[in-house]
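With one protein chain held back, the other chains of the complex are shown just where they sit.
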Amino acid sequence: MVLGVGPFQVRIRARIAALTGFLSRMYRDFPLHPPDGFADIRVRLYRPRSWRRYFQPQVCFERDGKRIFHPFPLSHAPPLFEWGLNWCIATRAHQYLMLHAAVLERGGRALILPATPGSGKSTLCAALMHRGWRLLSDEFGLVREDGRLDPLPRPIPLKNESIGVIRAFAPEAELGPEFPKTRKGTVAHVKPTGASVRRMEESAVPAWIVFPRFQRDARAVLEPVPASYAFLRLAYNAFNYEVLGAEGFRRVGRLIRRCRHFNFSYGRLEDAIEIFDSLAS
Amino acid sequence: MPRSARWRLIDAERILWERWPDECIVYNDLSGQTHLLNVSAAAALELLGAGGESAETLGEKLNVDSAEIERLLQEFDQLGLIEPDE
Partner (left out) sequence: MEDLMVVAERSRLTATLGHRLADAGILAALPGRVRRHFEAAMTEARFRNRLIRWEMNRVARALRPLDVTVVALKGAAYLLLDLPLARGRLPADLDILVRREDLSRVERRLTEAGWRSAELSEYDQRYYRRWMHEIPPLRHPRRYVEVDVHHALLPLTARLQADDELLWSSVREVSCSRFRVLSPEDLVLHAVVHLFHDSDCANRLRDLVDIDGLLRHFGARDRDFWHRLTERARAHGLERPLTYAFHVGRRLLHTPVPAEWLNPGRVDPLLRRWMVALLCRALPPSAPDDLDLGAATARWLLYLRSHYLRMPLKLLIPHLLRKALAGKRH
């Protein structure tokens, strides 16, 4: 099948029940393209021929015939697919400056949340998506040549406690199956909202760059930061800043000039929602 | 290197600038590296782009101690921003 995911058409070859189930649920409203068209990304998931085949079944991920990553347990085919697809995008899509960030939109303007360890980015992203923000992406800020951001809605992976947090915060959220004991602990995915998927072709103008930091019980504080600080943090956070060279420098510069930039610490999701709502109003 | 030794930017066209009131970020397309400069460092780099300068001449123009400028020039040389002006 050829699945349309944001700007990419992904040809997926796999005969793995766990994965097929996951895809038909999490990517339910995504467009399917004719199989004889031109796909941007070609992946295959398969069970390797090994002596383990029957008592410790595994699954492998392949792009263009070349295996990527070590084998995963067969039941983890869905997270393997998601991480593999991320890798395929991050290593090739150099038409974009690719920020490692969550991006959400409200009123045509985009909020960029660069990822850092301890930011709680995915949890924050899932929460905002269920409070009136359209999801562009939970992982990739795709900055075009003209400075606008292209959407790449995908299932949002939550880890460990965050799963419970989002279930409580947004009971209407659609969560996929839980995958225990992955490299990142227990992982479950939040399906992108119908609105996010429907508007998958609508780019957004960047307006705010906010560096989040989650600290249990902390007061919510949004504090402006100097442009140079935002510039360097954003540049080093991007997947392909170095590869783009001068063009990367220019795109970051334009982004910084167009946006307001802040550091943000928070301990409760509700506070975060409130602060971002007031930004957008 | 004597303080009168002259230096200049390796290739002014390959340096991109983003300027703010108190600081400046510079990208060197030769090395692919990005640098944060304070006001005097930025001013020094600009002068080096306009023509050959030495630690002495820069010190005078910027009103900064030439020993400090010398350290700055060494760093610029290390980073591949400048080369001896022959």
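When the chains are written out, they are named A and B in that same order, and each has its own residue count from 1.
One rule holds for everything that comes next: a contact is a pair of C-beta atoms (placed from the backbone, for glycine too) under 8 Å apart; a residue touches a chain by one contact, two chains touch by 3 or more.
As the structure is a prediction and not an experimental result, all values here were calculated from the model.
Novice: What are the shown chains that the left-out chain touches?
Specialist: Answer for the hidden chain's contacts among shown chains: A, B.
Novice: Thinking of the whole complex, not just what is shown, which of A:Lys66, A:Arg183 or A:Arg216 touches the missing chain?
Specialist: Once the missing chain is taken into account, the touching residue is A:Lys66.
Novice: Looking at the whole complex, which of A:Ser50, A:Gln95, A:Asn160 or A:Gln215 touches the chain that is not displayed?
Specialist: In the full complex, the listed residue that touches the missing chain is A:Gln95.
Novice: Have a look at A:Ala39, A:Val59 or A:Ala170 and name the one touching the chain we're not showing.
Specialist: Of these options, the touching residue for the absent chain is A:Ala39.
Novice: Extract the touching residues of subunit B with respect to the undisplayed chain.
Specialist: Interface residues of subunit B facing the absent chain: 29-32, 80.
Novice: Hey, which subunit A residues sit against the chain that's not shown?
Specialist: 9, 11, 38-40, 42, 64-66, 92-95, 242-245, 247
Convention: only the chains that are shown with their structure count from here on.
Novice: Counting only Cα atoms for the centres, state how far subunit A is from subunit B in Å.
Specialist: The answer is 40 Å.
Novice: For a test of understanding, state which residues of subunit B touch subunit A in their complex under the given definition.
Specialist: Residues 16, 18, 20, 22-25, 27, 29, 32, 34, 36 of subunit B touch subunit A in their complex.
Novice: In the complex formed with subunit B, which residues of subunit A make contact?
Specialist: Against subunit B, subunit A makes touches at 226-228, 231-232, 235, 242, 245-246, 249-250, 253, 256.
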